[in-house]
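Structure incoming, see below.
Excluded from the complex is one protein chain; the other protein chains are retained at their positions.
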Amino acid sequence: MIVNVIDLLPDISERLDHIIHSLPALAPELVLIATFVASILSGLFADRLWWHGTFAVTVIGILLSAVCSSFQVGNPDADGVLFGMVSTDAFGQYMRILVAVVCLLFALFVHASPDFRAHRKKTADLYTILLAVHIGLNLMALATNWLMTFIAIEMVSLGSYLMVGYLAAAPRQTEAAMKYVLFGAVCSAVMLYGMSLLYGFTGTLDYTSPQHIQGLNGTPSALVTLALLFVFTGIGFKLTFVPFHFWTPDVYQGAPTPVTAFLSTAPKIAGIALLANILYAWPADSFAYQNLQLMLAGAAIVTMLWGNLAALRQTDVKRMMAYSSIGHTGFLMMAVLAYSSQDYTALLYYLAVYSLMNMGVFMLTGYIESRTGAVDLARYDGLGKIMPLALVCFTLIMISLTGIPPTSGFVAKLLVFTAVFHSWQATGDISMVLLLIVGALTTVISLFYYFKIPLHAFLKTADSQPEMKPMRYSILWLAVVLTVAVWVLGVFPDWLVG
Amino acid sequence: MTPDTPTYPILAAFATVLFPFIGFLLSALAGKKAKSGFLAIITIALSVITAGYTFAMVWGEAPIHAQWHWFTIGNEAFHLGIFLDNIAVLMLLVVATVALPVHIYSVAYMKGDPGIHRYWTYLSLFCAAMLGLVIADNLLLTYICWEIVGFASYLLIGFWFTKDAAAQANKRAFIINRIGDIGFLIGFALLYSGFGTLDINALFGMEGLFVVPAATDAPASAAQGGLPAGWITVAGLAFFLGAMAKSAQFPLHVWLPAAMEGPTSVSSLIHAATMVAAGVFLLARIFPLFDGTVLLIIAATGTITALVAAYFALTQFDIKKILAFSTVSQLGFMVAAIGIGMYPIALFHLVTHAFFKCLLFLCAGAIIHEMQHLSDRHQLGIDPQDIRQMGRLRRYMPVTFATMLIASLALVGFPLTSGYLSKDALLIHAFEWAAWQQGVAHIIPYVLTFVSILTSFYIFRLLAKVFFGPTVTAPLANGQAGIHDPSFWMLGPMLFLAACSFFPLFTLQPLHYAHAWLLEGIGVSTPWAPIPLLHVAVPAVTTAATLAIAALAWHWYVKGKYALKTDGLLYRFSLHQGYLDSFYDRVVVGAVLGLANILRWLDKHLVDGIVHGLAAIGRGLASIAGWIDRQVVDGLVRLVGKLAWGLGSMLRHTQAGRLQGYLSSLFLIILVILLYHFIVQA
Amino acid sequence: MNPHLLTILIFLPLLAAAVMLTVPARRQSAYRYIALVTGLFQLVLSGGMYYLFHPKGAGISQERLYQFVDHIPWIRLDMGGLGRLEIDYFVGVDGLSMPLLFLSALVMVIAIGASWNVQKSAKGYFVLLMTLDMAVMGVFSALDFFLFYVFYELMLLPLYFLIGIWGGVRREYAAIKFFLYTLFGSVFMLLVIVGLYFSVTNPDTGAHTFNMLYMMDPANYVSGSFFSALANQELFSIPARLLGFIVLFIAFAIKVPIVPLHTWLPDAHVEAPTPISIILAGILLKVGGYGILRICFSIFPDAAVQSAWWLGLIGVVSIIYGALVALTQHDLKRMIAYSSVSHMGFVILGMASLTTEGTAGAMFQMISHGFLSAALFFLVGMLYDRVHDRGIYHFRGLATLMPRYTVFVALAFFASLGLPGFSAFIGEVFVIIGTFNAESVNGLLPRWMAIAGSVGILLSAAYFLWTLQRMFFGQPYLKGGGAWSKALTDASPRETAIMVPMLVLALVLGVYPALAFDKINASVLALVELVVGN
Amino acid sequence: MITLTHFLIVGACLFSIGLYAVMARRNAIMVLVGIELMINAAVLNLVAFGRYDSEHYGGQAFALFAIVLAAASVAVALAIILNVYRHYKTINPEDINHLKD
Partner (left out) sequence: MQALVFYAFSAIAIGSAVVLVSMQNMARALFLFFIVLFSVAGLYVFALADFVAITQILIYVGGVLVLMLFAFMLSNKTLLDQLQRGTSHFFALPVWQALLISACFLAILVYASLQLGTFQPAWMVAAEAAGTTIGPADSTVNHIGIHLMTRYLLPFEVVSILLMMALVGAAHLTRKEANP
């Protein structure tokens, strides 16, 4: 049976025009795709000639895409791109830049990391995966369609699984990878089921469309809750908020340190953007919005408490930071809840600062681990004397993570508090007050474990001198730069936001 | 200072205070070099001169008041000032005049003591503060001097600080004085809050806010001011509390006998003549403040003190303790005089008492000095202050005996002595007052009369035992003691004071007080009519009683025909000073320390208790023991910390590392949320 | 016209710290000399400013009455719908801050003097000390709430390390406890700051602002905003302004500290090295009192009046409780720490009275306690340096062994227990007078509080005298025996040089309190007018 | 008549069975099988709903993507499981619990 295409699609030319017009908005992604291909090729061929080949390609590609993104910041395209699959609004564009920065830092970190340097199967494939994940992250931040969301999340997830298992040098790394992949796969299956239900309720996959919200309003509320809960299983997995956080400590602890740094930052940026996109796609008076907001507020409170309380008992630095990042997720969710379409400054600032801090922390963790083999807090005893610069930077970042002035961590917290307070004033929603109080309380709790680092490094003394392995200082200098940035942005926050 | 204020008296009064102060500063700076006491004596001598000049210029004239701006708080300016009226210049003169002989006496008495430079420093400080106290023009300044006087007293009581008893005694003295200070503080703070000024002249002067009520029941708050009558009473009581502590009124008198741990010269100056009289002086100064209630309380307290102290003095064996209780008793007389509204008589008695009591102590000092020599020479190891070890001293120390006899006669109020004048005035007015007051007020004069008889008894007991009685100390008994009257540097002051203990210093009429210049200078009119009979009866009765008692004492103690049991309840009660010390130690100090201990315990454990309680609820019975075992220190931080830690541990159990456990937990949580929603929404 | 003296005063230590960082670590002694020079320079500078300070400069709520003002725009963040974030670098002094600035400079010099023998990583020590110095100066001069908060928190960090690294046996515990307590208070303070930010606008630009002075003027509150007096908003059924006041009060009261929140203090003091104890007692406790006056009272006058009774009660309880607990201590340093609790109770009581006498008395008490407690801790440090023991029961008859030291101790003790002629007396007396006055002036505090407060004076005599008697009088007896009596040398010239100025200052201020009252007076009047007047 | 509900119930059954496998089976590969069952359930839902969407073919398109992604993730997961097996000589997730609190 021959069917004329024109019969099926009378408006095909308009559609093609739309596609062609949409492409410039996706220039960063196109650059990344090109780089992706280039990186595969260079991994196969160029690396034999020049050891840094793929790394150079990757860095250049990410930089180019970041430049493209920053050129686009001025002209947001609020209407859907490519049939409403994505929307490159200003918020998303900032997020792309942020993601690019984090990916770049990750690439540098990997390049400087001795573990990866020693990896016998080379790191070229990792850069390839990174580029794909970068695309996925961008799309996650921009997506306005359940299908696109699903694919983007899967892309990031798959890439992350691969990164965690990349080295597979130690049993723990493979264990982390397995837990991650199985947990992730379950979550995405549940999310898929939830999306299928949402599709069934509304008949559309574009969650910004009016039809979607109409459909949700017309569905029994319990069913909407069910579907949203399922969908947020997948998103929650990426964001690591309670109760979808169980994998986090194990994976963060087991994964290679640069990967942990990446996992604790990039997917969260994209996930938060996604969360914000979904939440604010729906009108505030709709049931779906209110239901979701309530769930998220509850989750944020529990997440802040859980993450910070559980971190108290940790002795492994990376594991502790895993819980810390769970706690920060709660804080970020608080920022999302207080976010409204124009005022994303607080959220953006918090995300940026958080990424810098976490990257810095893990760089230092990695550096210390590589030099002394110390992963446990007990082995940090007296390190402050031996590696003063590293531990001073570590302490400075910890101060910022706690949110004590004059660091950017403090300004970030202040901005979030400001936004939440404003939101409470505007809506009178009492859960905002609870968020504020819990946010403040967990700040105090967090002090307890963040200051374990200086406590062990400076206040305690070691029984024996640890053995020091020689290594290059590039990671340390990177971390120093980040530390300085974290502090300078705390004193002059307008340099970032202005 | 207004232009027409006479400048010279002010300057002279200021100089009177300044000289000892300079002496203090120089001695303090000189440190160990100032051993001779030369500085202190010179400065106090200069003070006597200027004080005499001031007295001459001001006595009987209109009061002089001068002040300089000190500091401003808010809109209120505070001044440093000098207020010279009859009372002030009288006290100024008395203090300086008593201080000088004591200084001179000290040269010999304290000779060779390793810490003597401190002695002179402290003594000068005391004199400066005491002189400042009497001429201060506002209550704040008075209070400052009042406290510094106490501080100097503290230093001097604890002069031999290596002795534990001295270290204990000065602490006790200061703390009990502090109780009084708090009263003083509360008193003037109340006045300030009511009247917005602390100026003595503005408050209590001739045209002051308080009109002299002259022992009427009319409350003083008739004067304008912001304090309700009840608070006026409270203020009066508060001031009286201050005076009670400083003037050793029952039951706050316990510090004074203990203070005898200081050098005897110090006891004579501070704890007999001057500082302890400051309370009486203060009461006289602010007399218009007191309303009827307060006055009655004052009179009653004074009477009780006089009685109790005399009673305690009856059985003491420590020569200084007897004199100390005697002082307390006499102070009780003065306070009672204030209470009956006769503050001029209180001051009169204060002045006479200052001389003869100072003399008594100096004599006692001489005796102790010699007894110490005796003990050292013969290696007897006796307590030099114990009168049981003494006896027959008249043979060795006749001059000392003579002076001491004069002082004792003045104390008992024997005719021709100054004490006769003041004590009779006091008793007579007390009777008249009682007649005017009616009712139970009659108890007071009779008790006071009885106390004066007791006074005769204990002082004659003292004299008999020390100078006449049989002795257990062998060298004394066999005439080989080798002790003698003290040197001229000690005798001179004693003789001077003995001269001052006779009537001519105060009036030329030896048998009646009415024309004493002192009473004429600061006299007040009495609201009652004099009862002429009393003016004859009271002196006659007391003199007769004194003679009888003297005979009895002679009979009992010199002849050794002691007639009383020494194990009676009353006797023991008196000997142990009414067990007041133990009472304070056990009950008051014990209560404070107990409370403090409880609070410390609370500090340590209470919050823990909360922790434990919460933990028990939170974690079930099984772990209670573990929680209690763990020694937690304190604080909310701990509470929060423990809770957080416990929660952290609980959360930890979810993180057992088993993937499928995680998944199960995850789905369980989702399920719970779902069920909740379905139940709520369906 | 404006030579930026205040800014120089604040940031000079930072410069010194930067210089120290460039000095190689083997030149140990260089650090303390740099620190000393900085401290002395600051002392001279603040002394000069104190001298130049015009007594009529009341400050409080009017910028033109502040002196040495520097007001520069700092952060301007565009927050979209939340408006523009306006944060200024705004510093200035009035009668409340000027004496405290001078006091801080003085105590800093003393602390540097007391740190002369620090050997353990001297570089880090002095760099941290300088950072602390900067933060302290900043706190006392900041007039922008954000700036204040930054300095306020910045104080904690160096202190944490100074206690934690150079402290005693349980230093880690003490350091974190101290930090947690203070952070607990200040985090909630941050929430109030945010609330105030949204409630107050700059009348000139209309933008929300952190400027404290604007917060003091009810006219600047946006109508209907959270902290607006007219809006009468409530949260958890507590009026918003009262809630804000309580939160801020708790934050500062932890610093003061008041009784239920005091338990960090003994631990921190006991574990801290001597110079840090000196700074803690001499400066940091004052930050609490200063904050209550400058911020709690000025921004929430209505709530201050409402809760004055409770504040008075807290003050009285602190006075008596602290004194009673001090009575039972066996550790000299702990005893002095509790005495600080008691003495700072007077500060709270005086403030609560809201009378000029009480408030001025509280200010005076803060100043006086500043150097007296510094002196006391220094004295304890002298003993501890020699024999590494502070047990009151472990010493006896020290007066014979160390006469000069004993004189210092006795003077410091008597000065602290409020002997007239010393500064503490003036402070305490006027607090009591002010409290008595309160009933007739504004009716906020009942008179029994003053009476109860004066009982604290009595108790302070008890514990100080008891200690004096126990440790210094009697025949010498030492727990450590002969080794100790050899180690217990009398005060060295350096120590004497540090002690004498403090005692002289206590004496001078006690005899001529106008030196301080003249500078404080106008501000106190303005403050009382601001709080009670409306 | 085969209504939508029929499909949904079958989907629900498959999903629950998959869920059970995920939680209960002590073999990583069986866990993967469980996941595939859940995905199949979702896909079944999608196509069942997709019958009503002839305009965009959203359901069927989504189903196709889902199947493809499932295959990709299975490939990745199996690669990782093989690595685990190399180190632990077991694929029972219960036994692989070195990373824990």
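We just call them A, B, C and D in the order they show up, numbering each chain from 1.
Definition applied: a residue touches a chain if its C-beta (ideal position, glycine included) is under 8 Å from a C-beta of that chain, and two chains touch if they have at least 3 such contacts.
This is a predicted model, so every value here is computed, not measured.
Novice: Taking the whole complex into account, name the chains on display that the unshown chain touches.
Specialist: For the complete complex, the undisplayed chain touches A, B, D.
Novice: What is the set of chain B residues that contact the non-displayed chain in the whole complex?
Specialist: So the residues of chain B touching the unseen chain are 660, 664, 667-668, 671, 674-675, 678.
Novice: So that we can see where the missing chain sits, which residues of chain D does it touch?
Specialist: Per the touch rule, chain D residues meeting the hidden chain are 1-21, 23-25, 27, 29-30, 32-34, 36-37, 40, 43-44, 47-57, 59-61, 63-65, 67-76, 78-83, 85, 91.
Novice: Residues of chain A in contact with the chain that isn't shown?
Specialist: These residues of chain A touch the chain that is not shown: 1, 3, 5, 8-9, 12, 15-16, 19, 26, 33, 36, 40, 82-83, 85-86, 120-122, 125, 128-129, 132-133, 135-136, 139, 147-148, 151-152, 154-155, 158-159, 161-162, 165-166, 168, 197, 200-204, 211, 214-215, 218-220, 222-223, 226.
Please note the rule applied: only the chains that are shown with their structure count from here on.
Novice: Cα centroid separation between chain A and chain D, in whole Å?
Specialist: Between these chains, centre-to-centre, one finds 25 Å.
Novice: Would you kindly tell me how far, in whole Å, the mean C-alpha position of chain D lies from that of chain B?
Specialist: 95
Novice: What's the distance between the Cα centroids of chain A and chain B, rounded to whole Å?
Specialist: So the centre of chain A lies 78 Å away from the centre of chain B.
Novice: Two or more other chains touching the same residue: where does that happen in chain C?
Specialist: Touching at least two other chains: 180, 184.
Novice: Two or more other chains touching the same residue: where does that happen in chain B?
Specialist: 640-641, 652, 655, 657, 659, 663, in rising order.
Novice: Sort out for me which residues of chain D touch chain A in the complex.
Specialist: 11, 15, 18, 22, 28, 31-32, 35, 38-39, 41-43, 45-46, 48-50, 52-53, 56, 58-59, 61-62, 65-66, 69, 72-73, 76-77, 79-81, 83-84, 86-88, 93, 96-101
Novice: Of all residues in chain A, which touch chain B in the complex?
Specialist: So the residues of chain A in touch with chain B come to 178-179, 182-183, 186, 220-222, 225-226, 229, 233, 243-244, 246-247, 249-250, 295, 305-306, 309-313, 444-445, 448.
Novice: Give the list of chain C residues in touch with chain B in this complex.
Specialist: Per the stated touch rule, the residues are 177, 180-181, 184, 260-261, 263-264, 267, 321, 324-325, 327-329, 355-357, 360-361, 397, 399-400, 414, 419-421, 425, 429-430, 432-433, 435-437, 439-441, 447, 450-451, 454-455, 457-459, 461-462, 465-466, 468-469, 472-475, 512-514, 517-518, 521, 524-525, 528.
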